[in-house]
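All protein chains but one are shown at their positions in the complex.
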Amino acid sequence: MCPVLAVTNTAKNALAMGLATAFVLIMSNLVVSSLRRYVPKQVRIVTFILVIATFVTIVDYLIQAISLELHKALGAFISLIVVNCLILGRAEAFASKNGIYRSLLDGLGMGVGFIMALLCLGVVREILGSGSLFGLQLFGEGYQEWIIMLLPPGGFFTLAGWLLLFNWLAKRRERRANSTGKESIS
Amino acid sequence: MNSDPLWAIFLNACLINNFVLAYFLGICPFLGVSGKLATATRMGGAVTFVMVVSSMSAFGINSLLLMIDAPYLKLISFIAVIASTVQLVEMFIKKMSPALFRALGIFLPLITTNCAILGLALFQTNKGYGLLQSFVYALGAGAGFTLALVLMAGLREKLELAKTPDIVKGTVITLVLAGLLSVCFMGFAGLSN
Amino acid sequence: MTLFSRKTFAHGIHPPGLKDDTKGLPIRQFPFAPVLVVPLSQHIGKPAVPVVREGQEVIRGQCIAQPDGFLSVAMHAPASGVVRRIGLTPSITGRMTSGIFIDPFPASTQEVPEGTPCDAATANPEEIVAAIQQAGVVGLGGAGFPTHAKLKMPEGKSVDTLLVNGAECEPYLTTDHRVMLEHSDDVFAGIPYLMRATGATRTIIGVEANKLDAAAVLNAAIPDGAPITVETLPVKYPQGAEKMLIKALLGREVPSGGFPLDVHAICTNVTTTAEIGRLLPRGLGIQERVVTIGGPGIKNKGNYRVPIGTPLRFVLEWAGMEENLTRVFLGGPMMGQAVSSLDIPITKGSSGVIGFTSCESSPLNDSKHYPCIRCGYCVDACPIFLNPSQLGLLAENGEYLRMSEDFHLMDCFECGCCTFVCPSHIQLVQHFRIAKAALRKAKVEAKAKDDAKDEPKPKDEPKAEAKAKMLA
Amino acid sequence: MYRAVVGIGLACGIAIVMVYELTGPIIRQNKIEMREKAITKVLPGATTSAAFRLNQSGGFDPVPSDNEGDDLVFAGYDDNHELVGLAIAARGMGYQDVIRLLYGYSFEKQAILGISVLESRETPGLGDRIETDPDFLRNFGNLDVSLTPDGAELANLIEFVKPGEKNDPWQIDGISGATVTSKATANMLSESSARWIPTVHPKKEVFQYREGVE
Partner (left out) sequence: MKRLAKILDIRSSPHVASGQSVDVIMFNVVLALLPVTAFAVYTFGLAAILTLATAVASCVGTEYALCRFTGRETSIGDWSSTVTGILYGLTLPPSLALWMVAVGGIIAVSLGKFLFGGLGYNPFNPALVGRTVLQATFPVAMTNWPATPVDRFTSVPSSTLAWPFTEPAYDAVSTATPLASWKFEQEMTDTGDLLLGTVSGSVGETCTLLILLGGLYLVARRMMNWRIPVAILLTVALFSGLLNLSNPKHYADPLFMWLSGGLMLGSVFMATDMVGCPMTHPGCVLYGILIGVLVVVIRVWGGMPEGVMYAILLGNAASPLIDNWIQPRVYGTTGNQS
């Protein structure tokens, strides 16, 4: 999760980063699961990293070819997808044990989830920080931007806010489950 | 080539653009290891050490890649070099100083997947730092990482005894603290002018 | 005599003295209650063993219980009368302990027959120690530690200075003050016994500057050529604590977990010293003690010589109490223990009976409790330089082990300074008592577990247990 | 075991090289376009450009325009292949991190015609106003960097002044509220122009349009 936080200051960057990560995730899942029979146990991790690094490099060049502006905005953080625990984790935990089709689905699911998470951050930060969404101005001329949301502290605070929301929802659900449970007993 | 003075590089990496607080690099160990002060200090030391070593090797490998004109192998070779350096360092420390190994040992594997290390290698290459500059940059980044980690650990140890609401305990409060520390560190902006 | 010497200890607090009501009142004899209850355990250590049976007549001053082992002292009949029964009586700890109930003869002259005297000039140290144990002397300042046990020199230890504690730093209490004024001869009679028993070569009497008259009387009464000096100390609480007094008078620090002996000093309370000087030459035992009865809830405040075993109910009735009396405690208001039942008798350690009315607004009791704001007042107050704030936070979280391992909990002697100054009204001392008790219990249990290793017992987490206790 | 690793390694290598070769030309094209855009911005009227590298003897050699480096200057030409001016890169420490920018120099006017920020991590909404603030950008419409009569150095170094106090054509008005960044910009321009202008100015001929160089 770590390095991607840095580039979620606009929804567009967040989406691009999410797509890039999802691409690497899916492709590496595919390759790893198709190679799983040929890779000896001892060198498993090494080959996984090799495969992931390859796809990250490919993504890096693809993005440069598509839009240099975007590449500039994402900077070195594209390369840092390599050390995203999620990808290696899925390769190790799922793709190396399951078939191609299932791994593909897993990669897709995880990838979409990851994109959603990044979008959650990016959307909030962009709306508050720039008053826009995907570059579209949402408010009238006079909107006062909340600059902090574009800065690193904003990233921390936004993430903390989302987690807080989820914690709260989980707590509430738990409480409700408890109370309904009790009622049914009585 | 880059002509930034060494002190500016150090300050930049350590305070102004602190790896954890400004680049979000190394968040995982930051959240994970900052609970106890003693562990945090040792982790900081270990990371600084690995940063310096792997920065030096990354500088070497990058020069080599530039020589054979194969920039596309940068990422793969960095990853490989960092992983093997950490492995080597681990073996070396184990042999040379068992005491040090006991102190740092459990952190070393964790560090391999620490994005701060790879980030450091990538940034120093992007900025075009020379050997000495890279060394100082790594030192600064390590010092900054340690500083953030230790400050955080102190705060978290204190909060452990606080009546923090259950709903924010753990990750949320740590992130808020990180955000506030990040705001504090904004005070250092412009220092390297 | 040096006036206002700079000799003192660091930190500590300055609670209002509140001694003016009683410090000018001479010691008066207190009447005998219809029934006196002599608890067998009025000291730290093993309870004494009764040597009288129910229905037996006893004479005032007669030994009615013998010490059980070295850390125990004898008990003496506070009045001539009949042993009605030997049974359970409430005690200040809240638990029931066994005691000897004596109905005094109403018409008795209550004369005390003299026993075998012990001469300070001729007796050897062992004889003095035995005589003190036989006289039933314990620390009369309130601690209740058997005095003779302090005097027995372990192998390889030596004492050069005897400190006589006349600080009496607790508010309200004037017992020691009156004893010094009225019985300075007893004090100087007692000192030779103590010096001879311990081998000390000099004696310093420490008196707080709010008792200059006492210091002057003592100074004038020093026998010629005796190696005794009287030092005046600035008024500060808890000057009367052993460790503080040693620091103030000698500049030495008793090591953590150690005893005054480790710095070649020994401390006795001035009233204890006077009692030794009064009892030993005549071969007597303790049957009464001087008690300050005071506080806003008491009508006839004063310093009384009260027979041991007088129930509090009788004390209060006789001294008279205000309508709205709500709190009574034995000892001073800083370290004294609150009384839960008026059947509790006066014991050797009771230096005062203080009554508070409901008007006494003690913020601790009435006001709001706030969270700790880390103001550091307690750190500035703690005479042994602990960090009560941190300890308090740890205690609230049930981290008792960390309290003792990292923050020297066991060095706390519960002087109450931290709680006194706390603006958040946190009951720090109480937290520490609970923590210590939990730790002691855990230690005992761990030992028991070690002893019976074969029998698997359910695991008791000391932390969880302590938490449960706190909640209860 | 090794066969598998080597095989995968080879496959990965081939994949990377393939992608690199495929995307290489596009990326190069993108980079050139980006630079052209920046050059057009700092040299109004310029539509094409050529890169020159400073050589050891102080002269300039034409190089392929996808080269990179701080020792390059770019000549901008209009539709008629007339030299409009030179685009020169400058770098310096800003508020947060290094700022890199490109500025356009006109031989005729002996003045800076415009700037374009290449790289900056300045505070959004504050420091990044050096790119957007119209008052600030107006400074560079005709910023005087004329040389002394002997051509050895600048007649007047570029100077930073308080907002609204610009009197001389070689002064730069600060942005109120973003003093540090605007001052840093002025400083790096001052430093860079003092170094480059005396070097490039006498060599105007070298930068004239040549066929086939782009």
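Order of writing sets the labels: A, B, C and D. Residues in every chain begin at 1.
We take it that contacts are C-beta pairs under 8 Å (C-beta built on N, C-alpha and C of every residue); 3 or more make two chains touch, one makes a residue touch a chain.
Given the structure is predicted, the values throughout are model-derived calculations rather than measurements.
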Practice task
Determine which of the presented chains are touched by the chain that is not presented, and list them.
Solution key: A, B, C, D
Handout entry: Contacting the left-out chain in the complete assembly, out of C:L261, C:V379 or C:L401
Key = C:V379
Completion exercise
Across A:G18, A:G107 or A:P153, the one contacting the chain not displayed is A:P153
Problem - Which residue of C:E111, C:E126 or C:D406 touches the chain not shown here - result: C:D406
Practice task
Tell me where the left-out chain touches subunit C, residue by residue.
Solution key: 13, 15-16, 171, 243, 247, 253-258, 313, 317, 321, 325-329, 331, 333-342, 354, 356, 362-365, 367-368, 370-377, 379-380, 382-387, 389-390, 406-408, 411, 414, 416, 419-425, 427, 429-430, 433
Practice task
Could you please point out the subunit B residues that touch the chain left off the display?
Solution key: 37, 150-151, 154-155, 157-159, 162-165, 168, 172-173, 176-177, 180-181, 183-184, 186-191, 193
Practice task
For subunit D, enumerate the residues touching the unshown chain of the complex.
Solution key: 95, 123, 125-126, 162, 174, 176-177, 179-180, 183
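Assume only the chains that are shown with their structure count from here on.
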Practice task
Could you see whether A-B or B-D has the larger number of C-beta contact pairs?
Solution key: A-B
Fill in the blank from the handout: Whole-angstrom distance, CA centroid of subunit A to CA centroid of subunit C, is 69
Exercise for the section: Provide the C-alpha centroid distance between subunit B and subunit D, rounded to the nearest whole angstrom. Expected result: 33
Problem - Approximate Å spacing (C-alpha centroids) for the pair subunit A, subunit D - result: 35
Completion exercise
For subunit D, residue numbers touching 2 or more other chains are 12, 16, 19-20, 123
Completion exercise
Residue numbers in subunit C touching two or more further chains are none
Problem - Interface residues, subunit B side, partner subunit A - complex - result: 21-28, 72, 74-76, 79-80, 83, 113-115, 118-119, 122-123, 126, 166-168, 171-173, 175-176, 178-180, 182-183, 186
Fill in the blank from the handout: Residue positions on subunit D within touch of subunit A in the complex are 1, 4-5, 7-9, 12, 15-16, 19-20, 23-24, 26-27, 30-31, 34, 119, 123-126
Completion exercise
So, in the complex, the side of subunit D touching subunit B is made of residues 12-13, 16-17, 19-20, 70, 93, 95-98, 121, 123, 180, 184
